[in-house]
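The structure appears below as C-alpha cells.
With one protein chain withheld, the remaining protein chains of the complex are depicted in position.
The letters A, B, C and D name the chains in turn, as written, and every chain counts its residues from 1.
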Amino acid sequence: MDALPRDPVLLATVLGTSLPFLSMAVILIFTRANRQLSSRISVAAIGCSLASALFLLITLRAAPGAIQYQTEWFSSGNFNVAFGYYLDPLSLLMLTIVAVIAFLVQVYSLGYMAGDPGFSRYYAFQSLFAWAMMNMVIAGSLLQLFIFWELVGLASYLLIGFYYEKWSASQAGKKAFVMTRVGDVGFFLGIIILVIGFGNLGIPELNTAGASHSIPQQLITVSALLILCGVIGKSAQFPLLTWLPDAMEGQTPVSALLHSATMVAAGVYMFSRIFPFFSASPEAMTAALAIGTVTMILASTMAMVTYDIKQVWAYSTISQLGLMVMALAAGGYFAGVYHLTTHAGFKALLFLCSGIFIHSFHTNDMRIIGKEGGRRLTIPTVCMTIGALALAGVFPFSGFFSKEAILGVLAAQPGKIWLYAGLIGALLTAYYSFRLIFYIVLPQGGISASSDSGHHEPSHDEEHHGYIFWAMAVPVIILAGLTLILGLFFEHPLQGFISGMLGHGSASVLLVQHTTPEAHGIGHELLLALGVSAGLFGIALAWFEFGRKDSSRTGFLSCFPSIWRLFDLRWFMDIFFRKALDTAVYAGLTSLFTKNDRRIIDGAIDGICFFTEAGGRLFSFLQSGMLQYNLLVMALGAGVAILFFLV
Amino acid sequence: MTSMEMAGFPILSAILMTTVFGLLAIIFIPAERTKLIKQVSLGFATLGLVLCIWLYFAYDHQRGGLQFVERVLWVKSLGIYWFNAVDGINLPMLLLTAVVLFTGIWTMWELENRVKEFFALVFLLVAGVYGVFMSMDLFWIFVWYDVSLFPMYPLIAIWGGTRKEYGAMKLTLYLLAGSALILPAILYLWAQGGANTFDLFELQRIGFSAFDQKLTFVMLYLGFGILAAVWPFHTWSPVGHVAAPTAVSMIHAGVLMKLGAYGILRIAMTLCPEGTAYWSNLMAFLACVGIVYGALVGLAQTDLKYVIGYSSVSHMGIVGLGLATMTVGGINGAVFQMFAHGIMTALFFSSVGYIYDRTHTKIIPELGGLSKTMPIASSFFIIAALAGIGVPLMASFWAELLVFIAAVQVFPVGGVLALAGLIVSALFMLRVVQKTFYGEKNPRWEHIPDVNPFMAVPRIILVSIIVFFGLFPKLMLDIIQGTVIPFASRF
Amino acid sequence: MDTFSSVTPVLAQAAFWITVGFTVSGAAIAVFPRNILYNVLGLALALSGIAGLYLFLGSFFIALMQLLIYVGAVCIAIVFAIMLSRPLHLETPKRAIPKVALGLAASAVFFVASASVALRTEWVPAVERSTDWSVETIGHMLLTRYELVFEVISLVLLVAIIGAIVTAGFSRRLSS
Amino acid sequence: MNDFLLFLPEFSFIIAALVFFVFSLKKTSAPALFHGWALTLAGIGLVVTVAASHQEGMLFFDCYRVDLFSQIFKILLALGTVWVVFSSNELKGIDPRQHAEFYFLVFVCTLAMMMLVSAVELLTIYVSIELSSYSLYLLVSMRRNADQYVETGIKYFMIGVTASALMVFGISLLFGVTHTTYMAKLSETLPNVIRQPAAVIGLLLTLSGFFFKLALFPFHIWAPDVYQGAANQVTAYIATASKMAAAAMIIRFTGLSSAASPDLVKLLIGLSILSMSFGNLVAIIQKDIKRLLAYSSIAHAGYILIGILSMTGRGYASAIYYATAYLIMNYACFMVIMKIAGDGHNLQIKELAGLHKRSPLLALTLMLGLFGLAGIPPTAGFTGKFLVFAAALEKGYLFLVIIGMINATISLYYYLVVIKAAYLLKPVREYAAVPVDTWTRYLSIALIVLMIYLGIFPDQFVSLTEAAARTLF
Partner (left out) sequence: MNSLNTYLIISAFLFSLGLLGVLQRRNLIGMLISVELMLNAANLNFMAFNRFLTPDPVVGQIIALFVMGLAAAEAAIGLSIILALFRKMHSINIERAQKLKG
C-alpha cells in the first residue's frame, strides 16, 4: 500500500479501475434519490477511468515489457490466489477501449435515459459494468479474470433486465445469465483443472507454459477446450448464441456497451489474453475455428430476415465475434485483437445511432423508422452509414483493415474452406447491414405494416435538438470519427504496439509471423480484391433488392419461406433449448426428483411414521381388555423364556 | 493434559453464559413487558456478538491450534470434561452464531405473540449451538446438540406458518432420530477408547481400529448428516423451514444445519480418519447428488421458503463434498462455505420473513413485482440469491471455488457433476427472483411499505459480512487453515 | 419314611399313590367343573392330598398346618365368598376357542418345562444333612432367623384384614 | 441399640402406619387432619432415612442388610412417599371415609418396599414383596366412583398373584438347587450350578416377580389398566416408589448370576428390547395421560434393564441413577396431573390444552418432566440414558443401544404430543386457571432445579451410585 502514491502507474491503475465501483456504491447507498448527482458521479468516475487509461497507454506505450503488480489475496493449502494487475499492450489497449466506450455510452445515456425513473440505478449498474470489465481486462491471473468475468455477467444481467417490470426484459436477463453460466461452468472447470494440473493461474505463466509446452499436452487441450466454453458462452458463439439477440431488451446504450467493448468482447478478449496458451493446443484451436465459422454464418443468416433494427446489429455482433474467434483460432492474434478494437468502435456507433432512431420514433422496426422519415435525423443517419460501411468492410473505414487482416490469416490456413466461409460472411454482412440502411435511408411507400411492429420503449418526448439530443449526438460523432481514423492511421502502430510487446512478454515470436500478410499463399492483392468485392457485392445486392427504386423490398429469401422461417427462428435453436429445458429439466429431472422427494423419500419417512403408529395399534391388541388374554401374554412370554433356556 | 486447565478469563464459557443469563433474565421479566424483553434479548445477543468478535481478533492464527482452552473434569467416573476451546474450525462458527442470533433477534422485533417464550426458547436454542461449537468433549457436544434441537419444536409449532405442527414434529423427530445414531457411536468410541475419557483430543490420540472407525464413522455421518441435510435425509429441511418463523429459520438454516456438518468434521473425521477414507466415496456421492438434486427440485417449488430450503440442501451438499475430499483445500472450503452459507441463508430468510410478515404469503405466483413496491427489501433477497448463485466477491464464491478444486481433483466425475449443478442453481435462483420481484407491479401489495431503516439494519449487517469476506477471504481462511492443515495431514 | 417305617413298603407305596390320586383328581375337580362348589370341594380334596404328601415328606407339622390354614380357613373363606356373591348363577356362554387353545398351550409348555427341569437337573443333596425335624427347631428358627418374617407376616395379616374389610365394604364408616 | 438405629427408617414408617391404623379405628374421618399427620410422619420418615443413609450393617441373623445401596433406595422410596403424600391434599379419588386406610396402606407399602431393598434372604424378600403387593392391590381397589374402572383392582390382583405364584415356584427351584435362601450363599453357589436348568429357570422365574413390579414386558400387562384405573395418587405412588423397589431387587438378583450365563444376558437383552419397543409403540396411540405414562413406564423398565444387564458396577450404578431420574421426572409429571385433575378424574391429553396460560409453572414442570422422560438433555433423564448406554456399550451391546435410541426417538413423539397439548392447543372450552398453592409452587421449582441439576452436574450423584453399586459385590 505504501507503494501506491509513489508509483503513478499503479496509482492510475487502481484509481481508474476502482472509481466506478466506488461510484456505484455511492449511488446505490446515498444518492439514489438525486438523479442528477448520481449521473454526474458516475460519468465523472468513468471519465477518471478514461483519463487514467489514456495515461497508462501513453506512459507505457514504449515500456520494455509487461508490468505486473501482484499481492496475495489469500491462500488455501498450496493454492495461492493472487490479486494483481497485468499491464501489457493488450490489456492497455482493451482498457482504453472499454473506458472510451463506457464513457461515451454514459454520456449518451444522459440524453437517452433522461427522465427514466430508474436513472440512478441505471448509472449504478453502468458503473458496476465498467468496473467489472476494466478489472477483468487488467486481471493478472485467470482466476481473477474469471471473477470479474462473472461480475460482468452479473452487471449485464442487471442491465438487460433493467426494466424488470417488463416480463420479457427480466426473462432476457435471466436467459443471458443462465446461458453464459453454462459456458462459465466449463470455464470454471477449466480453471480448476489448470489449478490441479498446473498449479498456477498467472496469465504470463500460463502463456509461457503454453508456448514452451511445459505442461502436458493433454492437460492443455482439455483445459483449453473447457475455457473455450467460457468464450462460447460470453461471446455468444454457437451453440450458446441465442441469449444475445434477446439481450436487446436492455436499453440501446446498454446494448451498445454490451456489444462493443464489454460483455461479449470479454470472451474474445480472454481468448486473446491467453492466446499463446490456447495455441499450444491445435485441437482446441481447430474447435474454436469451427465454432467461430459456424457462428458467423448462422448469425449472418439470422440477421438477413429480421426487421428489428437492434436485432440486426445484435446478429451482426455475433457474426463479427465469430469472425474474431476464427481469426484468433487461425492464429491471427493481431487480426483478432484488431478486429475487436475496430468492431468496438463501429458497433458502439451503430447501436448509439439506432438508439437515436428508437428514441425518436419509439419503434425498433426499420421499416417504420424509414417510413416515418428516419433520414431527416441527419447526424445519426450519416454516422450509421459510416458504421455500416465499416461493418461491411469498405475502404477506408476501420472494418476494412481488420477484416482484411483476418481474411489474410484465414487464407493462411491449410484448408481453404475457412477463407471461403469468411468471404461468405463478409458478403452476408454487407448485405444485411445495407438492407437496413436502405430501409431507413430510402424509404418507399407501400410498406405493409406487418405483425412485427417492434418493441416500444418507455416514451418521453423531448425536443430533438435540445441538450438531450446533443448528449446523444456528440458521442456518436466521436465514434464515427474514430471509425474513420482507426483503420487508416492506426493499423501499423497498433500492430507494432501489440505484437512488439508480445514478443517480450512471452516467447511466441512464431505467432507474429502468422499475422503478417506475406505469410499466406494467395497474393495480398488478390485477397484484398476478394474481400472488397465480397463486401461490395453484398452492398450491391442489398441495393438491388432494397435500395433501388421499384425494388420488391422483400429480399431473395422471401422466395424460400421455409428458409426464411429457419433463419427467423434462429435455426430453431431457441426452440430446441426451450424444449430441451422443458422436457429434460422441468418435465424430466425436476419433476422426477420432486416426485421422488414427495413420494419416495418423504413417503418412506411418513411410511415409517405410519408403520410405527400401526405397530402401536397392532401391539395394543396384546393389551386387550380381557384379563385372561393378558395373562396369556404373560404366561406365554414366561413359557417362551423358559423354553429358550431349555432348548 | 492435566485435569484442570484454565488460561485466564473463561471467555468461551462467558459467551455461552450470555445465552444462559439471557434466558434467565427473560424468564424473570413479566410477559407483558414485550419491549423490555426484546431489548434485553438484543442486549445479551449483542454481548455475545461483541465477545465473539473480540475472540475473532484475539485468536492467534499464526499459532493456530486450540486456544482459550478451558478444561475441567466434570464427571470423574466417566471422564467427562468441561472442555471448551477455539480453533480455526469453530471460531468462524461461533462468529456466525453470534451474528445470526443478533440479526435474528433484531429481525423479530415486530413479534407480538408470546414474546417472552419466543425469546427464551431462542436463547435456549442458541445456548445449545454455542455449546456444540465450543465444546471439545463428546458428552457436551452431544448434550448441546440435543439442547439446540428440541426448542425447534415449540418454536415452529407455536410461531410457525404453513403446516406448522406437521413440520415441527417432522423436523424434531427426524433430527433427534439422527442423534439415535450419534449417541451410540460416541459411547462406542468412548468404550473402545478404554481410557475412560470423552475428551475429543485424548480419544484422537488413542486412535481406533479400522473396523471401529468404519463403523462409527458411518453412524456419525448419517446421524449428523441428517442435520446437515445430506441427501436423501434432507426432506425435513424444506418442510421445517417453511413452517418456521423468520428468526428460527435464520438460526436453523443459518446455524443449526452447520451443526451437522460441524459434527461430521469435528467428531467423525477427527476420530475416524480411516473411516473417513473408507466412506469418503459415499460422502462424495451423496453430496454431489444433493447439490444437483437440491437445485433441480428447487426449480419446481412455488413457495419461497421451499426454494430456499432446497437451495440449502444444495449448498450443504457443497460442504459435504468439501469434507469428503479430505484435503486442505476441500476442508477449508467446506468450513468457509459453512460460514458463508450461514450468513447468506440468514439473509435469505430474513428478507423472506419481511415479505411474508407483510403480505402473509410466500407463494411465488401470488407475489410478483415486489421490487416496485419494496425495492430495498427485494434487493436484500436478490443479493442473497446472487450470493447463492456463487457470484464472485461474495464469500460463498470462494468457498465453492475451494471445494470444487478439491472435488475435481479427488472425485473427478462427481466434481464435474456438482459443477453442473451450479448452472441449475443459477437457473432456479434467478427464476425465483424474476417471478417474485420482477414483472408487473402487483396492486395487491401496493400499500405495503418498504423496510424502514431500523429493520434494515440487520439485513445490511448480513450483506456487509457477505461482501466483506468476499473481498477479503484471507481474514477468514487464514484462521481456518491454521487448523485445517494439521487436521488434514492425518488423512 | 421315618414315620411309616413300621409299615411294609408295598402298603406305603399304595398309600402314596392313593394320596397322589386324591391330589391330582382333586386338582382336576378344582379346575374343570363349572359349578363353583365342586371346585371348592375339589380344592379341599387336593389340598388334603397335598397334606398327605407332606406326611410322606416327613413333616407332620406342615401337613397339619396345611389342613388348618388351607382346608380350614381358605376354603371356608371361599365358600363364604361364594355365598355372598351368588356365583352359582354365573351365565355360561360359549368358550372362546383361541383362549382355550392358547391356555392349554401355555400350561402344557409350563408342564413340559417344569417337568423337564425336574428331570434334567442333577439334584445334588447336601453333603451334611441335619435330621432335626422337630417342631421345637421350627419354633426356634421362627424366632431367630425368621424373626423379621414372622413379624412381617402379622403385618400382612393386618393389612389383609383391614383391606378386606375396607374393600368389601364392611367398614363401620362405609356400611351405609 | 446399634441394630435399632439400623432399622430406624423402617421403624419410622411402622410408627406412621400404626398411627393411621389407630386413626382407621376412629369412627369419623378428618381428611385434612390426616393429610397433615401423614405429611409430617412421611417427612419425619424421610429425614430419618436420609440421616441413616450412611449406616451399614446386618440385621436379623443376616437376613437383612443395611448398606449404601439399600439406603439410597430407601431414600428414594421415602422421597416418593413424601411426594405422593404431599400431593394427596385433595384426595378426591378416594372416599373421604377411607383416607386413614389409604395412608395406612401407603406407609405399610413403603415399609414393605424398604424391607425389600434391604432383604438378602429369599423368604424375607418374598414376604416383603407380597406385603407391598397386597397393599397396592388394596390401594388400587379403593378408587371411588369408579364405575368405569371397577375391574382394575381384580385385574391387578389376578395378574399379581399369578406372577407371585411364578416367583415362588422359581424361588423353590432356586432353593432346591442351591440349598439355601441367603443371597450371599446364593451368589457363591449359583455360578457353579448355573448350567443346571433348575438354577437358571429358578432365577428367571424369581426375577419375573420383580419384572412384574417393574412392569417389564411381558409382565407389564397390569400397568396400563392399573395406571388408568387407580386413583391418581395411587397411580403416582405405583409409578414412582414401587418402581424403585423393583429396580433395586432386579439389580440384586441379576448380580447373582454375575454374568456366568450369557443366555440370561441374551434373554434380558431381548426383554429390554421388547419392553422398550412395546411400551413406546403402544404409548403412541394413547389418549389418557395416565395410560400413556403406563406405557412409557414399560419402556423405561426396558431402559433400566439395559443398565442392569451389563452386570458391571457401572451398569448397576447407571441403573440406580436412571431409576432416580425416573422417579423425579415421573413424579413431576404426576404432580402436574394430580394438580390439574383436582377432582380426581382421569386426565385426557386434550384437557391439557392451554395449560401454559392456566398455569405456566405447571406447564413448564410437565414439559421438563416429559423431556426428561424422553431423554432430552440437559435433564436428568438424558444423563440417565447416557450412563445406561455407556454401561451397555462397555460390554459392546451396540445394537441394543441403537435400538434404545431409536425407541427414545419414538417416545419423543408421544411426549411431544402431550407437550403440544399443553403449549399449543387451543382449549375447546374454557378451563379455569389451575390454583397452585405456594408449596406446590416451591415443589415444582425444586423438581425443575433437581431435574436440571442432576442432568448437568451428575458427578457427585454418579459417584454415590457407584459406591452403592460397589457394595453389591
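Rule of thumb we're sticking to: a residue touches a chain if its C-beta (ideal position, glycine included) is under 8 Å from a C-beta of that chain, and two chains touch if they have at least 3 such contacts.
Not measured: the values here are computed from a predicted model.
J.: With touch defined as in the header, list the contact partners of the absent chain among those displayed.
T.: Listed by label, the shown chains it touches are A, C, D.
J.: Among D:Y134, D:Y237 or D:Y397, which one is in touch with the chain left out?
T.: Per the contact definition at the top, the residue touching the missing chain is D:Y134.
J.: Thinking of the whole complex, not just what is shown, which of D:A52, D:L123, D:L305 or D:I349 touches the missing chain?
T.: Checking each option in D:A52, D:L123, D:L305 or D:I349, the one touching the absent chain turns out to be D:L123.
J.: Taking the full complex into account, what residues of subunit A touch the chain not shown?
T.: Subunit A touches the chain not shown through residues 620, 623-628, 631-632, 635.
J.: Residue-wise, where is subunit D in contact with the chain that is not depicted?
T.: Subunit D touches the chain not shown through residues 123, 126-127, 130, 134, 137-138, 141, 147-155, 157-158, 161-162, 164-166, 168-169, 171-173, 175-176, 179-181, 224-225, 228-229, 282, 285-286, 291.
J.: Determine and list the subunit C residues touching the chain excluded from the picture.
T.: Against the left-out chain, subunit C lists 1, 12-13, 16-17, 20, 23-24, 27-28, 30-31, 34, 36, 39-40, 42-43, 46-47, 50, 53-54, 56-59, 61-62, 65-66, 69-70, 73-74, 77-78, 80-82, 84-85, 87, 90-93, 95, 99-100, 102-104, 106-108, 110-111, 114-115, 117-119, 123-133, 137-138, 141-142, 146, 149, 153, 156-157, 159-161, 163-165, 167-169.
To be clear about the criterion, only the chains that are shown with their structure count from here on.
J.: Where are there more C-beta contacts: A-C or A-B?
T.: Taking the two pairs in turn, the one with more contacts turns out to be A-B.
J.: Could you tell me the distance, in whole angstrom, between the mean C-alpha positions of subunit A and subunit B?
T.: Chain centroid spacing, subunit A to subunit B, equals 37 Å.
J.: Cα centroid separation between subunit B and subunit D, in whole Å?
T.: Centre-to-centre distance between subunit B and subunit D: 42 Å.
J.: Can you tell me which residues of subunit A touch two or more of the remaining chains?
T.: Where subunit A meets two or more other chains at a single residue, that happens at 635-636, 642, 646.
J.: Of all the residues in subunit B, which ones touch at least 2 other chains?
T.: 173
J.: Can you check the complex and tell me which residues of subunit A touch subunit D?
T.: Listed in rising order, the residues are 612-613, 615-617, 619-620, 622-623, 627, 630-631, 633-638, 641-642, 644-646.
J.: Which bits of subunit D are touching subunit A when the two form their complex?
T.: Touching subunit A: residues 151, 154-155, 158-159, 162-163, 166, 197, 200-201, 204-205, 208, 217-219, 221-222, 224-225, 263-264, 267, 271, 278, 281-285, 410, 413 of subunit D.
J.: Please give the residue numbers of subunit C that touch subunit A in the complex, ascending.
T.: Contacts found on subunit C: 99, 102-103, 105-107, 109-110, 113, 116-117, 120.
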